[in-house]
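First the structure, in the form of C-alpha cells, and then the observations on it.
With one protein chain withheld, the remaining protein chains of the complex are depicted in position.
Chain naming follows the written order as A, B and C, and within any one chain the residues start at number 1.
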Amino acid sequence: MNQKQIKIVTIGGGSSYTPELIEGFIKRAAELPIREIWLVDIEAGKEKLAIVGELAKRMVKKAGLDWKIHLTLDRRTALKDADYVTTQLRVGLLDARVKDERIPLEHGMLGQETNGAGGTFKAFRTIPVILDIVEDMKELCPKAWLINFTNPAGIVTEAVIKYGNYDRVIGLCNVPENQMVSEAKELGVNRNDLTFHFAGLNHLVWHKVWDKSGDDLTQTVMQQWLDSNEQGVANIENIPWVAPQVLNLGLIPCFYHRYFYLEAEMLAKGLDDYAKNGTRAEVVQKVEEELFELYRNPNLEEKPKQLELRGGAYYSDAACELITALHNDKRTIMVVDTKNNGAITDLPTDCAIETSAVITASGPKPLTFGSFPIAARGLLQVMKSFEQLVVEAAVTGDYGTALQALTMNPLVKGASQAQEVLDAMLVAHYDYLPQFQAYIDAHLK
Amino acid sequence: MNQKQIKIVTIGGGSSYTPELIEGFIKRAAELPIREIWLVDIEAGKEKLAIVGELAKRMVKKAGLDWKIHLTLDRRTALKDADYVTTQLRVGLLDARVKDERIPLEHGMLGQETNGAGGTFKAFRTIPVILDIVEDMKELCPKAWLINFTNPAGIVTEAVIKYGNYDRVIGLCNVPENQMVSEAKELGVNRNDLTFHFAGLNHLVWHKVWDKSGDDLTQTVMQQWLDSNEQGVANIENIPWVAPQVLNLGLIPCFYHRYFYLEAEMLAKGLDDYAKNGTRAEVVQKVEEELFELYRNPNLEEKPKQLELRGGAYYSDAACELITALHNDKRTIMVVDTKNNGAITDLPTDCAIETSAVITASGPKPLTFGSFPIAARGLLQVMKSFEQLVVEAAVTGDYGTALQALTMNPLVKGASQAQEVLDAMLVAHYDYLPQFQAYIDAHLK
Amino acid sequence: MNQKQIKIVTIGGGSSYTPELIEGFIKRAAELPIREIWLVDIEAGKEKLAIVGELAKRMVKKAGLDWKIHLTLDRRTALKDADYVTTQLRVGLLDARVKDERIPLEHGMLGQETNGAGGTFKAFRTIPVILDIVEDMKELCPKAWLINFTNPAGIVTEAVIKYGNYDRVIGLCNVPENQMVSEAKELGVNRNDLTFHFAGLNHLVWHKVWDKSGDDLTQTVMQQWLDSNEQGVANIENIPWVAPQVLNLGLIPCFYHRYFYLEAEMLAKGLDDYAKNGTRAEVVQKVEEELFELYRNPNLEEKPKQLELRGGAYYSDAACELITALHNDKRTIMVVDTKNNGAITDLPTDCAIETSAVITASGPKPLTFGSFPIAARGLLQVMKSFEQLVVEAAVTGDYGTALQALTMNPLVKGASQAQEVLDAMLVAHYDYLPQFQAYIDAHLK
Partner (left out) sequence: MNQKQIKIVTIGGGSSYTPELIEGFIKRAAELPIREIWLVDIEAGKEKLAIVGELAKRMVKKAGLDWKIHLTLDRRTALKDADYVTTQLRVGLLDARVKDERIPLEHGMLGQETNGAGGTFKAFRTIPVILDIVEDMKELCPKAWLINFTNPAGIVTEAVIKYGNYDRVIGLCNVPENQMVSEAKELGVNRNDLTFHFAGLNHLVWHKVWDKSGDDLTQTVMQQWLDSNEQGVANIENIPWVAPQVLNLGLIPCFYHRYFYLEAEMLAKGLDDYAKNGTRAEVVQKVEEELFELYRNPNLEEKPKQLELRGGAYYSDAACELITALHNDKRTIMVVDTKNNGAITDLPTDCAIETSAVITASGPKPLTFGSFPIAARGLLQVMKSFEQLVVEAAVTGDYGTALQALTMNPLVKGASQAQEVLDAMLVAHYDYLPQFQAYIDAHLK
C-alpha cells in the first residue's frame, strides 16, 4: 500500500448513494490510507447531507476507522488540497429528471438519461457546474483526480477535457461492470477468468470477451444472451434482441444499445410504461424518500440492503476501486471514460471514449482497440458527433448548436421534432440553464 | 481538341434518357471526335432499344455528323476497345422500382431510391451486374472510363473500386448541377461567377459557395433558400427546412437531406402521396410510355421537350461534359463520385465520396475539403457505414450484413423494422438477387 | 476581369528582384486593375529602394499605365487597406547569407538556403519579422493575401498559419515552375499539354506528370533526366542521380533532393566550390551590385536581361500569376505552399505543404495526393518534423528546440555536430536574433 494519507471530497455528498461509497471505502481500508472525507452539498441539499453524513460517520465508526468525515456547504474549503474528488451531483434534483423523461415522451420520443433529449438537458444543466468545480480544482488542488459518475458521464468527461482543459478526469459507469459480472455468472466461471475488452462511448459501449486459453467467446456469450434473454439492468427494459443483427456485430452491445437497435419497441414500451406508471424518475423519487427514512435511524450503522434496489449497483464500488487502483498504481484493467488517444482509430484522438484501460498512478492508459467493424462504426461516430454538439451547446448556450445536437441523434425524427422538444425543455428547465436564459427570454417567453 | 477518335458504349441504351445523352454529345461535337456509339441492352429491352436507337440515329443525322450508332444485345462485342462506357441500366426495370418504393411505405418507412430500403435493394440488384461489366471491361477495354449514373451512384462507385478493383470509374449525379444552376439563378448571377465546393456522399452532399471576390456566400444562399422555399427537384418534396438547424450547419445541404433533417414530415408526405397517387415509380412508368410513344414518330429528329419533365435533368448532360473534360484534359471542376484519397479527412481514404474535383485526362483529382464541421460529420459517417454495409451485403449475399445495413440507417427504427422490410423485399425481388437466393430458399420460402 | 481596383504592397521592395515583379504586373495589366503599388523597405535599404523604385516608375510609365508607385519606409501606412502583400525581404541582407553558407561549410556540413543549417537561421531571422507584418495586416488589411517568396518559403508559411493564426497566406517557389517548363521543353511539347501533380514540402517536392491522353509519363520523364543529365537550376549542382534509386520512387524528385539523395557528392562539391570561389552568396553579392549599377541608369525603362542570370527566374512571375488568379477567380492549377488539409495523408492536416492547388478567389484548394509511396514517405515526414521544430524554435527562442531541429535533419551527423554549428551561428547572427539573445548572452558569450 502507498502509505501517503489521502483526502477525498464528494460533491453531491447528500446523495442517497453516499452510503454505498462509504461502504466501498471501508471495504478497501487496508489499501486506502484515508485521512478525511468531505461530503459537500448545496443549500437545497442541506438536510439530506446531514442525514446521510451522520450515517456515514456511524458506518466509519462501526468499522473501527479513524477517518474524519466533514459535512459542508463550502465547496472551496473542501477542495483545498484534495487528492480525489468524486461528483455525484444532480442539478435540479429529481424534479428535473422527471421533466427530462416526461417531456420527450409527451412528444413521442424517448427521454432517457443519457443518449436522448433527457440526457442532453442533464448535460446542459450539469456541465456549467462541473466546469466551475474544475476551475476551483485547478486553483485549490491541481493534482487531484476528478472521478465523475454524474450522468451523462462520457459527455461530462469530454467537456472537462475540451473546455475545462483538465486532463486529470475519469468518468465511470456501472454498465460494463454489470455486464462482466452477469456474463461470468451466465458462463459459470469466475469473473476474473474472463478477459474483456470494452470500447465505445458511455452507454454505447461494445465489448469482446475471451477465456483463460485466449479463445474468443464473444459470439458464444452473445448467443447465450439471445437464448436466455436475461441481459439487462434495472432501468432498461429487457426486450429481446434481433438475433442476426446483433450476431453480425462481432461485438457484444450494452443494454443501452436497445434504444437504437430496438428503437420502435423501446419507444412503445416507454410510452406504455409512462401511461401506466409515470416516469422512472418518479419511481426513484419514492425509493429515495424511503431510503432517507431508513438513513435517519440512528441505529443504522451500515448500508441498508434496499439501496441495492435503487439501480446504481456497482457505481460507487467502481469509484472506490478506481481510487484504490490510482493510489496504489495497481495496473489493473478497468473500464473508464477518458481521452481516446488512438484507442479507437475511427474517432478523433482528443475526444472522450469509454474504454478498457490500465489504471496506473499516473492515470488510465487505454488499450488499443483499433478500427471498429463497419457493422458498429457508423453508430459510434454519429453518437460521438451528437455528444460533441451537446458539449458545445452546453458551454456556449448556442440555440442552433443545441438544435443540431438533437437533430443529429438517430432517435430524433428530424429537426422539427427536435425543435419542439428543445423549446419545451428549455422553458421547463429555465432556472438551471443560465447559458440559455438570454435566448429563452428573447425567443421562447 | 484531342483529335483521337473515340468509341462510346452505353449500357442500358434502351433507356428513355438516351436522347438526352445523344443531344449532349451532339452539342459537344466540336470537342468530342466520336467515331461510334454503341447502345447496348438486354433481351427484355430489345424493343425500346430499337425505338430509341432509331431516334438517336435520326438525331445524329440531322446534326450532320458521321457518327456510327450501333444497337446490340451483345455487350462484349460492344465493349471491345471502348474508350468510355456509360451505364444507365435498371435491373428489374420500373416494376422493381415500384416494389422498392411500395414495400417500405407499406411498412411505415420511406422507400426512396438511394438512402433507404429502396436504394438498398436497387444496389443489391445492380452491383452484381455492374461488377460483371467491370470484369468484361478489364478484359476488353482496360483503359476505358466507366461513367456510372445508375443509382445509387455512390454505392455503385464504392463497389467498383473496392470489389471490382477498378479505379477508372466515376459516378455522377444531377443534384449538384441542379443546385448550382438554381443558386446562380436565385442570386441573379452567371453560374460560372460562383465558386462551389461540394463534399459528402451521393444524395447526401453538402456545399459551400463563394462569389468572384472570394467572399463566402454560403449563409446568404442558405438564407435565400429559407426565404424563397424554392429549393428542390422534381422528385423531392419541397418541405421547408427548420431555419436554425440548417443555418447552424455552415454548409448548404442537398435536396435529399430532407429525408434526414425533416424525417417526420417526409414520411408523412410520402405516405399521403402514396395513398393518393401510388408510387413515384408508377408516375414515371406512365411518363415513359408517353415518351416512347413520341420516340416512335419517324419524323422526330431531336430530344422532345417532354423528356425534361422526366426528372433527370442535367444527368446526361453531366455525363457528356465529363467525357469531354476527360478527353480534352480540360481541368474544369466538376462534382463526381470517386475515391476519397484524403479529400474528406473524417472518412477512410479508400472509400467513395461525392466531391468537387478537377477533371484531367488521367481522371478526377478531388479538392481537399478537410474535416467536416461536427454539425454535419456524424450523419456523413453513419451513412458511409450504411453504404459500406450495403456494398458488402450486395457482394457476399450475407443476410446479417444486409440486416445490419438497414439497422444502421437512421431512417430505420431498429432491427425489427429492418428485418420486416428486408424479408419482404428479398422475397419480392427474388429473381434479381442471385446472391441471396440460397438464403431466401432456406429461410423465407 | 474582376473590375475591383487593387492595392499591392511589396515588403522588401528595394530588392533587385523588384523589376521582374513590376514586369510581371505590366504583362498582366489587362487582367489586373492595379490602382497603386507600394514598395516598402527599411532604413538600411533606403538607397536601393530609391534606385529600384525609380526604375519601377519608369517601367510603368513606359507601359502607358496610370498605376501609382509609392516608395516608403513606413510599413503600416503602406499596409492600410492593401489587397495583396508580397514579401521578398532578407533580414541581415546578403551578409547574413554569406554566414549561412560559410559557417556550416566550415564545420563540414552543407549550408544551403532551405533545408540545412543555413535555412534554419534564415528562418530564425525571418519568422519574427514576418509575424510582425502579419500582426499589422490583421489590424490594417485583414482581408489581404500575404504572398510570401522569402525563403524558406514553406517554413515561413507554416509559421504564419500556426503562430500567426492567419490563413490568408500563400508561399511560392520557382522550383516547380522551372521543372514544368524544362520537362515540357525536353519532351518537345507545350507546357500546357502536360498535367503535373506536385506534392511535398518546399524544396522537397516530388511530382508526377501525364500527357493529354492521360498516360502517365512520370518514369519516361525521369529516364529522360537520367539520360540527358540536364535537370537543374542555377544554384544547384547538376550531379547525376543514381538511376535505380530515383526510378524506384515512382515520382520525380526536385533539384534540391540532391542534398539528400546525393549527400556525399553534394557536400564534396560544396566544399570544393567554397574553397575555390567562396560562397554562392558572395557571387550573388557581386551580381547584385552590377544590377543596381544598371538600375541607376535613368534611361533604363525595362527589366534588364542580366536579372535573369540572378537565379530566381519565374519567382516574381509566379507571384504575379498567383495574384491574377486570385483576383479573377481563375481556377487554374498552381503549385503553392499552403495548409495540407488532407492533401497528403501522411502529414498532419494542419501543417504547411507544397502542393498543386486550384486557385480560386477564396484561396488555393489543394488537390488530394493521398498517401506517399513508402519510397519517399519517410524523408517527407522527417523533414516536416525538422520544419516544425525550426518554426517552434524561431518563435520561442528555445535553445533545446533549435538543437533538436538540426539534430533531426538527416544532413546533420548527430547532436554534437548540430551543436557546434548552432552555437557558431547564434553568435554570428546575434543582431538579428532577438528571441535568442538572452540565451546567447548567458551561455555563448
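Criterion: contacts are C-beta pairs under 8 Å (C-beta built on N, C-alpha and C of every residue); 3 or more make two chains touch, one makes a residue touch a chain.
Everything numeric here is computed off the predicted structure, so don't read it as measured data.
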item	value
Chains shown that the absent chain touches, full complex	A, C
Hidden partner chain, touching residue among A:Lys185, A:Lys212, A:Arg296 or A:His443	A:Lys212
Omitted-chain contact residue, chosen from A:Arg76, A:Lys185 or A:Arg331	A:Arg331
Residue among C:Thr349, C:Gln381 or C:Gln435 that touches the chain left out of view	C:Gln381
Hidden partner chain, residues of subunit A it touches	2, 4, 195, 197, 210-216, 326, 328-329, 331-333, 340-345, 349, 358, 360-363, 365-371
On subunit C, residues whose C-beta touches the chain left out of the figure	241-242, 244-249, 260-267, 374-375, 377-379, 381-386, 388-389, 392, 398-401, 403-404, 407-408, 410, 413-419
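Going forward, only the chains that are shown with their structure count from here on.
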item	value
Superposition of subunit B upon subunit C: rotation angle, C-alpha, nearest 5 degrees	180
Most contacted chain pair (by C-beta pair count)	A-B
Centroid spacing, where centroids are CA-atom means, of subunit A and subunit B in whole angstrom	44
Where subunit C touches two or more other chains at once, by residue number	none
